[in-house]
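So, subunit A:
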Amino acid sequence: MLHTINKSPFFSNNLESCLKFAKDGDPIMLYEDGVYAVLAGTKIEPAMKDALKKHPVYAIEADVKARGITKVLEGVYLCDYSCFVGLVEQHLVCPWF
Partner candidate 1 sequence: MKFGILIQDGPYNHEASDSAYNFIKAALERGHTIQGVFFYNDGVHNVNKLMDPPQDDRNISRRWSELGAKGIDIVVCIAAAKRRGINNDVLVPNVRISGLGQLLELSIESDRLITFGTG
Partner candidate 2 sequence: MGSFELSGKVYQTDEDGYLVNMDDWNKEAAEHLAKEENVEMTDAHWEVVNLLREYYEEYKIAPMIKILIKAVGKKLGPDKGNNKYLYELYPQGPAKQACKIAGLPKPTGCV
């Protein structure tokens, strides 16, 4: 299952809920304000580092760049919409709104 998140983890519990339900190995796609989760040096960094051990984590690069996020957590794959589509080809989508 591919989990998609479009809200900042500083604003909503969507990422938290996603991590509770996601099975080890499930990919996570961060887009829109969801990409704030990849910012290094924040209070959710420990949770993200833990998540990165269990899940491939992707973030839409256009959203990351648009938000001035330059310090990206190590291990996050920055990707484009083609890559997003590629993940949807392989997985059922579970959106966390």
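How these were chosen: all candidates are chains of the complex that A comes from, given by their letters.
What we mean here is this: a residue touches a chain if its C-beta (ideal position, glycine included) is under 8 Å from a C-beta of that chain, and two chains touch if they have at least 3 such contacts; residues count from 1.
Everything numeric here is computed off the predicted structure, so don't read it as measured data.
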Since the rest of 1 or 2 are in the complex but keep clear of subunit A, which one touches it? 1
Would you mind writing out the residues of subunit A in touch with candidate 1 in their complex? 4, 6-7, 12, 14, 31-33, 62-63, 80-82, 84-86, 88-89, 92-93, 95, 97
